[in-house]
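Please read the structure below before turning to the comments.
Up next, subunit A:
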Amino acid sequence: MRLDYPANIKVVRVPCTGKVDLLHILKAFEVGVDGVYVAGCLEGECHFLTGNLRAKKRVLYAKGLLEEVGISGERVAMYNLSAAEGARFAQIAREMTDRIRDLGPSPIRTKQGRELREEEEGEQGESKQ
Partner candidate 1 sequence: MGVKGIKIEGHAAATDPSFLDLVAQEGGENLLACYQCQKCSAGCPVAYAMDILPNQVIRMVQFGLRERVLTSNTIWICASCYTCSVRCPNDIDIAKTMDVLRHIALKSGVKLAERDIPIFHSVFLDSIKSKGRIHELGLIWQYKAKTRDFMKDAALGWKMFRKGKIKLLPSKFGGGKEIRGIFSRYGKGK
Partner candidate 2 sequence: MKPMEALERDSGKVGAVLVVGGGIGGMQASLDLAEAGFFVYLVDSSPAIGGYMAQLDKTFPTNDCSMCIMSPKLVECGRHINIRVICNSEVESVEGEPGNFKVSLIRRPRYIDEEKCTGCAECSKHCPVIAIDTYNEGMSHRSAIYIKYAQAVPKVFAVDREQCIGCGLCERVCLAKAVNYGDRERVETIEVGSIILSPGYEVFDATEKPEFGYGVFDNVVTSIEFERLLSASGPYRGHLLRPSDGTIPEKIAFIQCVGSRDTTCGNDYCSSICCMYATKEAIIAKEHVGFIKPTIFYMDVRAHGKGFDLYFERAKEEYGVRFIRCMVSRIRERFKTKDLVVTYIDEAGEIKQEEFDLVVLSVGMVPSQKVIELAKRVGVEVDRYGFCKTNSLTPLSTSRSGIYACGAFQGPKDIPETVAQASGAVACASGVISEARGTLTVKKEYPEEVDVRDGEPRIGVFVCHCGINIGGFVNVPEVMEYARSLPNVVFADQNLYTCSQDTQEKIKGAVEEHRLNRVVVASCSPRTHEPLFQETIREAHLNKFLFEMANIRDQCSWVHMRDKGAATEKAKDLVRMAIARARFIEPLAEQSLEVIQKGLVIGGGIAGMTAALKLAEQGFEVYLVEKEAELGGNVRNISSTLEGEDVQVFLEETIARVRENPLIHVITNALVVDFSGSQGNFTTGLMIAPGMTYRKVEHGVVIVATGAEEARPQEYLYGQDPRVMTQMEFEELMAKRPEEVAEKERVVMIQCVGSRDEERPYCSRTCCGTAIKNGLKLKEINPQAELHVLYRDIRTYGLMEEHYARARSAGIRFVHYEPEKKPGVRVDGDSLMVSFMDSILKERMEVNADLVVLSSATVPRENEELAKLLKIQRTAEGFFLEAHMKLRPVDLASDGMYVCGSAHAPKLISETISQANAAAARASTLLSKESITVSGIVARVEGDRCAACLTCVRVCPYEVPIINDKGEAEIEVAKCHGCGCCAAECPAKAIQLGHYRDDQLMAKCEALVLGEVA
Partner candidate 3 sequence: MKEFSYYPGCSLDGTAREYDESIRGVCEILEVQLRELDDWTCCGASSAHCTDGHLAIELALRNLALAEKGGGELLVPCVACYSRFKVAEKEIREHAEEWETAYQGKVRIRYALDFFCEDSLIDLVREKVVTPLSGLKVACYYGCLSVRPPDITRVKDYEDPEHMDRLMGILGAEPLPWSYKTDCCGASLVMTRTDIVRKLSHGLLDMAREAEADCLVTGCTMCQSNLDTRQEEIGKEFGKKYDLPVFYFTELMGLAMGHRDVKRWFARHLTDPMRLLSAKGLMK
């Protein structure tokens, strides 16, 4: 279909959204992406039966974690669509990009955010391995 969507979307391929680990999502934020969304099959039509429902729970959990550390939970989302919905894929890409644009760059990337983080890390000390 070749529907145009913003070039800032990059895809990490997994066999099923059920494989998307919380760690992967958090890792992406850590390296400085501004948003993450998980695109899975329509609910009830998961190729592996229930993988997308597992993913949904994890995304919700990730939202909470992000809110907790001051990165808006809005930056992570779960979408369900079928392989035949190319137009919707492009639309989601635009929608997510617009949403993240409104939120601005991830605090991890901004100077202020970095300083804040360093402070916190200093406080927590060696709790991180």
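Candidates were picked such that all candidates are chains of the complex that A comes from, given by their letters.
Keep this in mind: a residue touches a chain if its C-beta (ideal position, glycine included) is under 8 Å from a C-beta of that chain, and two chains touch if they have at least 3 such contacts; residues count from 1.
Predicted, not measured: the structure shown is a model, and the values here were computed from it.
Enquirer: Taking the stated C-beta criterion, I'd like to know which one of 1, 2 or 3 contacts subunit A in the complex.
Expert: 2
Enquirer: Note which residues of subunit A are touching candidate 2 in the complex, please.
Expert: Counting only subunit A, the residues touching candidate 2 are 1-5, 7-8, 10-16, 18-24, 27-28, 31-33, 45-51, 54, 58, 90.
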